[in-house]
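A protein chain is absent from this complex, but the other protein chains hold their places.
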Amino acid sequence: MTSTFVLLHAKIEEMANMIEEFNDYRARMNEVILGKNNLVMKRLWNLDTNTYEDGALDKSTKEMLGLVASMVLRCDDCIKYHLGKCHELGITTEQVYEIFAVANIVGGTIVIPHTRRAAEYWEELVKQSS
Amino acid sequence: MTSTFVLLHAKIEEMANMIEEFNDYRARMNEVILGKNNLVMKRLWNLDTNTYEDGALDKSTKEMLGLVASMVLRCDDCIKYHLGKCHELGITTEQVYEIFAVANIVGGTIVIPHTRRAAEYWEELVKQSS
Amino acid sequence: MTSTFVLLHAKIEEMANMIEEFNDYRARMNEVILGKNNLVMKRLWNLDTNTYEDGALDKSTKEMLGLVASMVLRCDDCIKYHLGKCHELGITTEQVYEIFAVANIVGGTIVIPHTRRAAEYWEELVKQSS
Amino acid sequence: MTSTFVLLHAKIEEMANMIEEFNDYRARMNEVILGKNNLVMKRLWNLDTNTYEDGALDKSTKEMLGLVASMVLRCDDCIKYHLGKCHELGITTEQVYEIFAVANIVGGTIVIPHTRRAAEYWEELVKQSS
Amino acid sequence: MTSTFVLLHAKIEEMANMIEEFNDYRARMNEVILGKNNLVMKRLWNLDTNTYEDGALDKSTKEMLGLVASMVLRCDDCIKYHLGKCHELGITTEQVYEIFAVANIVGGTIVIPHTRRAAEYWEELVKQSS
Partner (left out) sequence: MTSTFVLLHAKIEEMANMIEEFNDYRARMNEVILGKNNLVMKRLWNLDTNTYEDGALDKSTKEMLGLVASMVLRCDDCIKYHLGKCHELGITTEQVYEIFAVANIVGGTIVIPHTRRAAEYWEELVKQSS
C-alpha cells in the first residue's frame, strides 16, 4: 500500500517536473557528449542552431517545420524540444493542433501515441506559463 | 535499502498494472486531444475505428494486419493496442508468435526489442484472462 | 517526334512486361547474390521462405501480413512480390483494397504513392490471368 | 549510336514532361483506386484535402509543413505534390531552400538524394511558369 | 518530500543498474519468447549471432557496423547491446564517438536523443570496468 502511494506520488512529481527533467537530462548529456571534442558532432550541433534562425522564413515557421518533421519521424524528445520553442514563440494551442493534424495525416495512426505524449507536454507548458 | 525495496515493489505493481496503465493513459490523453475539437484529428480517429471493422476481410484478420504493421513500424503503444484486440478476438499464442515471426523477418532484428515488450504484454493479457 | 513515338511505345511495352520484368530482374540478381556464397544471406533467404508457409496461420493470411508490412515500410518491390503471391492464392480485389486501407491508415498518406504503384501492378496481375 | 540518340532525346522529353507525367500518372491511378469504392481510402483522401485548408494556420504554412514532412520521410512523389502546391501559393525559391535545409538537418544526409530530385522538379516548376 | 527523496534515490539506483537491468530484462524475455518454440524466431536469432562472427571482416568491425545501423534506425536497446559488445572488444571512446558522428550525419538530428542515451550507457560501461 505504501509503495503504491509512493509510486502515485512519484508519478505526480514526475508530471510536474516533466519539462525540467527533460531540460536537465538534455543539458547534462549534451555536456558529456560535447566534452569528448568530436568535431563533427560539435559542428552539426552548431549548424542545428543556425537552421532555425530568422531568414527567408521566420523562426516561428521554422520551429513549426521542426515540430512536424519530428512528429512524423516519431522522435519524442525532438517533439518536446520544438514544442518548448513553439511555446516560447507564442504559437497557439489551436495552431499546434493543426500541426499535429498534418503530422497524423502524413505519418498515419502510428503518430497517435506520440501525439498523446506531445499533447501532455504541451498542457504542461501552458500550465507552467499561466 | 528501503528505496531499493520501494523500487522493486513499485516494479511489481507496475507490471500488474501494465494493461490498466496503458488503457488509462490512452483514454486520458485521447480526451485531452479530442477536447481541442480539431476536425481532422477527430475524423482520422473515427476512420481508424472503421478500418478494422468486418468487411471483405474479417475483424480478426484486420487486427492481425494492424499488429504486424505496428511491429515493423516499431510503435510499442500501437502493438499493445492491437495485441489487446487480438486477445479479445481469440487469436492464440501460437498465431501471435507467427505474426511476430513475419514482423521480425520483414523488419529485421531491430524489431526484437519491440517483440520482447510485446511478448511481455501478451503474457499479461493471457494471465489476466485465465 | 520519332523519339516521342519510341518513348510512348516503349512505355506500353514496359507496362505489358511489368510483371515479367520484375520477376526477371529479381531472379537474375538473386543468382548474383547467392553466387557469392555468403552464408548469412543464404540462410536469411531460406528463412524468409519458411516464414510464409502454412502453420498456426495459413499461407494466405501470412502473405497478407507480408503485404501490409511491405506497404507501411514503403518497399515497392516487396509489395509487388507479395501482391503476386496474394494473387496466386486467390485473394480478391476487394480484400486487397482492405489491406491497402489498413496500410494507408496506419502508415499515413506517404503510403499513397506506393498504393498507386501497387494498384497498377494488381491491375496487371488480374489482366494477365483473365 | 541511334539507340543512344533516342535515349538522350527521350531523356530530354522526359525532363520537359516531368510535371505533366507526374500529374497524369497520379490522376490515372487515383481514378483506378477510387473506382474500387473502398470507403476508408475515399475518406482518408478527403481528409487529406481538408488538412491543408486555411485554419489557425494558413494554406501556405500547411503546404510547407507537408513538404518538410514528405522530405524527412523521403517520399519523392509526396515531395513533388507539395512542391507544386508551394509553387502555386507563391513560396519563393529562397524559402523552399530553407525548408530543404530543415529537412536535411533533421533527417540527415540520406535526405540529400531526395533534395536533388526536389531541386530538379522545382527548377522545372519555375521554368514552366516563367 | 519523502517521495521526492525516494524518487531521487531510486533514480540513482536505476542509473547504477542500467547495464544489469538491460541485460536481465533481455535474458528474461528472450527465455519467454524462445520458450514458445517458434522455429522462424529461433533460427533468426541464431543467424543474428552468426552475423557478427569473424569472417572477411573481423568481429570489431562488424559490431561497429551493428552499432551504426542501430543508431540510424534509432533502436535504443539495439544500441545498448552493440555498445556492450564494442566495449568488450576494446573499441575506444574516441572511436565510439566517431561512430556516433557518422550516425548523426547520415541519420540527422533525430539521432541526437538516442546519442544522449548511448553516451550515458557508454559512460556507465566505462565506469564499471575501471
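The chains carry the letters A, B, C, D and E, assigned in the order they are written, with residues numbered from 1 in each.
We adopt the following convention: contacts are C-beta pairs under 8 Å (C-beta built on N, C-alpha and C of every residue); 3 or more make two chains touch, one makes a residue touch a chain.
All of these numbers come straight from a predicted model, not from anything done at the bench.
Specify the shown partners of the omitted chain in the complete complex.
Per the touch rule above, the missing chain touches A, B, C, D, E.
Consider the whole complex, including the chain that is not shown, and state which of D:Asp48, D:Glu63 or D:Glu98 touches that chain.
Touching the chain that is not displayed is residue D:Glu98.
Determine which one of D:Asp54, D:Glu88 or D:Glu123 touches the chain that has been left out.
Per the contact definition at the top, the residue touching the missing chain is D:Glu123.
Against the chain that's been left off, what residues of subunit D make contact? List them.
Per the touch rule, subunit D residues meeting the hidden chain are 2-4, 6-7, 10, 74, 93-94, 97-98, 100-101, 104-105, 109-110, 112-113, 115-117, 119-120, 123.
In the full complex, which residues of subunit C touch the absent chain?
5-6, 9-10, 13-14, 25-26, 29-30, 32-33, 36, 38, 40-41, 44-45, 48, 70, 73, 75-78
Tell me which stretches of subunit E touch the chain missing from the display.
47-48, 51-52, 55-57, 61-62, 64-66, 68-73, 78, 92, 94-95, 97-99, 101-103, 105-107
We take it that only the chains that are shown with their structure count from here on.
Show me the overlap between the contact partners of subunit A and those of subunit E.
Correct list: B, C, D.
Computing the C-alpha centre of each chain, which chain sits at the greatest distance from subunit A?
Using the mean of the C-alpha atoms as each chain's centre, the farthest one from subunit A is C.
If you match contact pairs by residue number, which of C-E, B-E or B-C shares over half of them with A-E?
The pair repeating the interface of A-E is B-E.
Would you mind pulling out the distance in Å between where the CA atoms of subunit A average out and where those of subunit C do?
Centres of subunit A and subunit C (C-alpha means) sit 38 Å apart.
So, what's the distance in Å between the C-alpha centres of subunit D and subunit B?
Taking the mean C-alpha position of each chain, the two centres sit 34 Å apart.
Hey, what residues on subunit B touch two or more of the other chains?
6, 10, 40, 44, 47-48, 51, 70, 73, 78, 94, 97-98, 101, 105
Looking at which chains touch, is this a line, ring, star, complete or other?
complete
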